[in-house]
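Worksheet: the structure to be examined is printed underneath.
Only one protein chain is missing; all other protein chains are in place.
In this document, chain identifiers A, B, C, D and E correspond to the written order of the chains, with residue numbering beginning at 1 in each.
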Amino acid sequence: MRPSGRQTNEMREISIETGVTMHAEGSCLIKCGNTHVLCTATIDERVPPFLKNSGLGWVTAEYGMLPRATNTRMRREAKNGQSGRTQEIQRLIGRSLRAGVDRVALGERQIVVDCDVIQADGGTRCASITGGWVALKLAVQKLMKAGDVISDPLIDPVAAISCGIYAGQEVLDLDYLEDSEAGVDGNFVMTAGKLIEVQMSAEGSTYTRAQMDALLDLAEKGVAELTAAQLAAVS
Amino acid sequence: MRPSGRQTNEMREISIETGVTMHAEGSCLIKCGNTHVLCTATIDERVPPFLKNSGLGWVTAEYGMLPRATNTRMRREAKNGQSGRTQEIQRLIGRSLRAGVDRVALGERQIVVDCDVIQADGGTRCASITGGWVALKLAVQKLMKAGDVISDPLIDPVAAISCGIYAGQEVLDLDYLEDSEAGVDGNFVMTAGKLIEVQMSAEGSTYTRAQMDALLDLAEKGVAELTAAQLAAVS
Amino acid sequence: MRPSGRQTNEMREISIETGVTMHAEGSCLIKCGNTHVLCTATIDERVPPFLKNSGLGWVTAEYGMLPRATNTRMRREAKNGQSGRTQEIQRLIGRSLRAGVDRVALGERQIVVDCDVIQADGGTRCASITGGWVALKLAVQKLMKAGDVISDPLIDPVAAISCGIYAGQEVLDLDYLEDSEAGVDGNFVMTAGKLIEVQMSAEGSTYTRAQMDALLDLAEKGVAELTAAQLAAVS
Amino acid sequence: MRPSGRQTNEMREISIETGVTMHAEGSCLIKCGNTHVLCTATIDERVPPFLKNSGLGWVTAEYGMLPRATNTRMRREAKNGQSGRTQEIQRLIGRSLRAGVDRVALGERQIVVDCDVIQADGGTRCASITGGWVALKLAVQKLMKAGDVISDPLIDPVAAISCGIYAGQEVLDLDYLEDSEAGVDGNFVMTAGKLIEVQMSAEGSTYTRAQMDALLDLAEKGVAELTAAQLAAVS
Amino acid sequence: MRPSGRQTNEMREISIETGVTMHAEGSCLIKCGNTHVLCTATIDERVPPFLKNSGLGWVTAEYGMLPRATNTRMRREAKNGQSGRTQEIQRLIGRSLRAGVDRVALGERQIVVDCDVIQADGGTRCASITGGWVALKLAVQKLMKAGDVISDPLIDPVAAISCGIYAGQEVLDLDYLEDSEAGVDGNFVMTAGKLIEVQMSAEGSTYTRAQMDALLDLAEKGVAELTAAQLAAVS
Partner (left out) sequence: MRPSGRQTNEMREISIETGVTMHAEGSCLIKCGNTHVLCTATIDERVPPFLKNSGLGWVTAEYGMLPRATNTRMRREAKNGQSGRTQEIQRLIGRSLRAGVDRVALGERQIVVDCDVIQADGGTRCASITGGWVALKLAVQKLMKAGDVISDPLIDPVAAISCGIYAGQEVLDLDYLEDSEAGVDGNFVMTAGKLIEVQMSAEGSTYTRAQMDALLDLAEKGVAELTAAQLAAVS
């Protein structure tokens, strides 16, 4: 029934390659099927002004898409400024990653996570969160190795997956074809078996609490698989 | 326990005054406690380019806040451009209202709903959706009275409410004091007993599915009260 | 002869309601007929850089219009930046209010007056000045009550009114219908029987000094009535 | 008493050199003392959208200042966008020139007048109007010579002059030193002995109707001299 | 003598991988040592307005750098707009590629080449031109296969290389360490043994014609190697 022939509760193949750029303190290329996102983490010893002398660290994220990451070429954001969609996504990534960080343990420094979509086939914001956590973890490992951070501020991985109602059925990990047809879809960010963020939208449609529960069940399954891949990548 | 002395499942007082501006095709001033939003609906016989000759209508929304709607004066957005937060909110309002519209029945025209916050005390996006639906409904009534629309494209009200975990307890309809302390909060958009949008975020925290269910229960109660106020206002 | 049936030297009904928002240090909603402007005054203990350590205070103003304050919806300035007209108006409001302030008595602090047009029917800049002075006065009263300002820096009200030549006749207090037809119109800002600013423009037309004098006579009459309303509002 | 040693009713030396650029349909370099403005007029056979098929012509103006036209170098506007002051000035120039044009006789075409200040010493907006009219007239003469315009749409010159109260005395044609000290100053645009625009502002001060009348008397004298120079330049 | 231990006339290792993204009509990842650029070519059947109905094709280019492509993170251009440097580079890429295109044979369509630097170590603009030509060629091959283009509009490869004077000696293919120290450096774009563009700049220094000739000799050697790699990649 799904265009890809996948089962309703079947994820796309996941791969996470680390150390893909020579300059960044942490980096990975995450592939969720045909969605490929390059994530880098940059350590900055200065924090934003509102945290000066607070002793607390900060994690923030920026998101971008190469113009031809998509089927039709998009206008380059450097020429037009960031769209509302882009800003919404990068706020979500930053908020999600921060929920999994012990900001006291990180110490008064900032880590900037850049998520740049090289190729898009649905689920780019979820892949950015999942890959972003890996880049972040690698940068933190570097800080710990150098003795700049003593107690690990990142215990449990943060991962995200999309689910939706496609052709009347609840399905896990929507690709672009499904996403563009789905009347209802959601993004679920989780860590250590708990929720960080749920965003479920209907476009020109509605959904019941029972449907929402079914999607949450799928999301839990998906996040478990992503978490395993994350842990394998950083160890 | 709540700063306002309200019960955990108690809404703030709601008032919806209609016909508050002489120019708009539909308008209301909605007050949810100390949060006051002026909503206007403008009928535009031209649709956006992607709907030309589709026979389908469109509803979109814009959101703003007067600089001193808040406790501390904010920089005027006309001087700086719309923030990411503003764009995120107005995309949510538009998407929510469209979910309750029969776009065939509306016919090929656009209605623009402007939601401008006169005074803010938490929950401005939810008040904008609830009040925006009233302004929209009044504009549609005008179209129907004039014979430009035959079958009502807006049957059930769309309303929204925020809930969150404040001081360890699930509470309904957060005001600003609660909102700025809550580790978890969500916005729930509903119509006719079904969900349109759920956005539940944790800032530096997490939540369980049980907590999410408790907030959904509260939201259902709140939306029922809002819906009653909406129906009273438009009849 | 006038669309509204008013005499040539007859003002629209004036009302000034104070204390209309909970957050601002001073506020009022001024209604000049169907023109409604919300004015707030914000006290800021920091002055602009060019006044640092000068001992002098500053008053500045910003002006905006809700998109559907007008008969046809205007594009939201937050999306496009402030127009030349908006900037011209807010410079006029600030200059006018400053002319009535003893900046030594105010002390080294800034008051920002925001004038936001809720509904427009001509004369919005004049209503903004007249209402802006009321909001400013209320904020100053708060400073004096707290003992932060000792000698009143605002003795005489500053008020403004428009006059013009409509259908060949000099008329007082143009509404939108008159304003859009008038070949000559002017804005007159006064305080204590003296002039602060005169702006008289002809669009595709000219005028004589005799006509200018007749408009000044009307303006003096109008400002006297506005001043009485201002004093009633702030006492 | 005046820094320049001029009488209170004495203008600076005026010179208007025409035909100063090879490309423009009309051009002049106007010098009012040390204030030098290059004015060019460009004929454009397309009118703005709101005049399509109206049979009416349009005149508009743009204003700029070279970065080092002033005593201290100003930031280049091309890097920052036009300031509120610049927009206010170019709106005034356009409005003033249009008041002296028979838009039916001009026919459905637009003339754009560019006024660029090469060297500034006070009174740049007035010099721009006076010189702008000369450039406009020369462009119209070209249209008439070519038979594209039959009846002259520009009969009487439009000219402008500033006056103000300097050191307690009414003076004509303020230079920069006077302008920066004057508590009250005004710009007066006239044609054929009638007024087009009066803008009289007080910065931190006020003025009486008697003072205003005295300045108008001075302005009439000044404009008469400018008009003579304009007519000499275009004949 | 060179930081990398290369001979003065020795290039970095070149690799060109094609078909690296699923959506673009042509794509490659070019690696010149540690400089990695992703190049995609997008076919657009619409040409820019100035070529409408001309029968001529167009090739244009855009250039970007991921924020952490460099040693220190750069601000994201989507947040700040394109810098002067970025615009200068993308104009050079477009001009260079067009010099190698038979625009009649291409037919009235546009090909947009996007060059996005994934990792930077000097010479990004040259790698963009060399890789951009490969992406362009692949897109053209697709057009020819589909019968949309009959005669090949791209005969000889266009390639570019940088040379400079480092530590007093002429060297080929500067990496970042050399580039940041070189007082003179140049970019040389060639095709079929001829020159398309020479840009030789001295920063705080000068150079003789003899030195320029020596750099041109090196550039010819380098371009020959690049051309071989390009031809291997596209066949």
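Throughout what follows, a contact is a pair of C-beta atoms (placed from the backbone, for glycine too) under 8 Å apart; a residue touches a chain by one contact, two chains touch by 3 or more.
Keep in mind it's a predicted model, so treat the numbers as computed, not measured.
**Q** For the chain left out of this view, which of D:A69, D:A99, D:L154 or D:A202 touches it?
**A** D:A69
**Q** If I consider the whole complex, including the chain that's not displayed, which of D:V112, D:V189, D:A202 or D:L216 touches that chain?
**A** Missing-chain contact among the listed residues: D:V112.
**Q** Could I get the residues of chain E that touch the absent chain, sorted low to high?
**A** Residue positions of chain E that touch the missing chain: 81-82, 84-85, 87-88, 90-91, 95, 98-99, 103, 186, 191-192, 194-209, 212, 216.
**Q** Which residue numbers on chain D touch the omitted chain?
**A** 21-24, 27, 34, 38, 40, 42, 44, 62, 64, 66-71, 73, 76-79, 81-82, 86, 112, 114, 116, 118-119, 121
By definition in this document, only the chains that are shown with their structure count from here on.
**Q** To lay chain C over its twin chain E by CA atoms, how big a turn is needed, in degrees to the nearest 5?
**A** So the copies are related by a turn of 180 degrees.
**Q** Repeat of A-E among C-D, B-C or A-B, where over half of the residue-numbered contact pairs coincide, is which pair?
**A** B-C
**Q** What is the distance, in whole Å, between the centres of chain A and chain D, each centre taken as the mean of its C-alpha atoms?
**A** 59
**Q** Mark out which residues of chain D touch at least two other chains, giving numbers and ranges.
**A** Not one residue of chain D touches more than one other chain, so the list is empty.
**Q** If you go through all the chains, which pairs of them touch?
**A** In this structure, the chains touch in these pairs: A-B, A-E, B-C, C-D.
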